[in-house]
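All protein chains of the complex are present and in place, except for one that has been dropped.
Let's look at chain A:
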């Protein structure tokens, strides 16, 4: 038999089969398949495209389906009878329908145009039920604009005068309006008026309002007006009492609430007598709308609103004639003031009907799928109120009370919104003040909001780390309110070679809530850990303010990136250098009497190490050192030190004085009285020794007392770093002292000579070293020479 498996392909899902009817599948016209799942629907499925083309909803469960021989008609047998459906008319993508007399109009969007197609509905002959009469097309404006293919088009029909077709039912048809002959002539021309042709008006989603006179040979779709927003509703209203049932005004409503009123200008006013297009606006969005003689009812989705077009102030604009009419025309915003009807969630409306008592009744469909009948009270006029029976009065009072409650609720919501907006405005004002305050200063000025820092070694989980405590001080007269964030960026100036030589910054953000004038807030962050030699570290502080605070939204839902929605105000920059990070230990000789056993142990180990190092000079190749000489006079002047022991005070100053805004918290520097030696360990755990001693230098003119600071360590990095740190501090010292000093020139010449000699060595080292691989030692040697032959700083 046949080889392989048979393939069953799933084309579509129709859900569970109903119980009452008979499940059916039948092939019909062309590639159509009719499917009945036993319920009340007949699905029309195209086998070719494998898509569902239509669902025919029958009033009862379907029993059988048959297609006529010419494949035009589908007969559906239900419990309630046999229905005949024209299969041919399942026009794809038809978005709106209208019946004018015996013509059915469909409006559908094709790829490049809107096409209005006319079909003849012949009631008598069954053979050809729907005959295609004509098709008119209007090119799309641009494909992009009309991506909203789902939005519905509006199709209405207007007649000149009271020439509604004789066959029309007594009650007014929806979408059919008799139009004042004058307006009709002016809008659609003499030809349409002469042929008394019904004119079809199409409101398209691109905002165009186009028209087509039906009975004129060779007519085509033409543009009447463009609302520039999706047309939701087109209607006509009887304005004047003299119109005798004809509408004197054509109204189109756009999705966003734009409205256009089209009326005939007064004859003779401007010669040819133009048409007046009055533009107005109602609060949108307009979901759906309907209208009676002079009022438009529309739903914004949250509320149902009523606009009395010709009410003006007293409701007599129409009657009093043209004077007031003119006024209302000249002031288009005035007449489109909606009155709330307090019904929410309406998505579809049917034309209003009137009860015998004069009540207006609207049939609406809510967004939840509820069919509602909305009854509007008789227009509130005093005489009608007084005539009302007492039973109705009670009810109406209840209605009014509930309406009041409703309005109160909404009013309170609005109040809250206003309050919060005011709050936001205030905050924004503060933010702007602070922004100006901080951004107007140059770098050198002290900013009124700034950071101080202090570092401290701390130990956590057997690991030493250097913590920076940043204190944000607000010295400005403004409050830093909630919403500000202190952003601290830690950026090492250098980093070990093995890390790739690229310094990577770390960012810390500290949101704080409110910082009044003269207040401060303290944050703490790790800068480095022990063994990490990437000093000095630059700490950049800035203040951030996110605008999303104002919107009440959190960052998670923010559509914009954080950067673009922030004020970022730079504050000052702190530097943590080797001196700040130096951990002091006692001078090597006496053992410390520490309390904790761990410290004891550590002390023991480190002293052992020191001793080992000290003892094992042979094992270690060399100890590096660097020297800086500063004149004592300068120190005295700058630091205001006691004349007695400048060297101790220099060391103390070096270690304690915050330079670059950072202070080391130390309990007190223990120096060995006269020798003024400080021992400590650098962050990379290398032992360092700082000594300061007074040296007499023979200048040519006179002897000079200087203080020499020497840095000694086995680690080159530590020596370099500390030397750099010391120099930085002395630099600031010099800046403080000013430039009034006389610099001896002879000494400078010598120094210059030395420098040139060393430069030659560097050059030599680099040139030689390229070939021999001896560069690093040579360079090191030059460096040592540079550091050992210190310049005298006066």
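Definition applied: a residue touches a chain if its C-beta (ideal position, glycine included) is under 8 Å from a C-beta of that chain, and two chains touch if they have at least 3 such contacts; residues count from 1.
FYI, contacts and distances are computed from a predicted model.
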The complex lacks one chain in this depiction; which UniProt name from "FA complementation group G", "Large ribosomal subunit protein mL43", "Glutaredoxin domain-containing protein" or "V-type proton ATPase subunit a" does that chain carry?
"FA complementation group G"
Specify the residue from the set A:133, A:374 or A:544 that touches the hidden chain.
A:133
Touching the hidden chain, out of A:107, A:153 or A:214, is A:214
From the listed residues A:36, A:56 or A:118, report the one that touches the chain absent from this view.
A:118
Touching residues (missing chain, whole complex) on chain A
1-2, 27, 30-31, 47-48, 101-103, 118, 120, 133-136, 165, 182, 185-186, 189-191, 193-196, 214-219, 267, 270-273
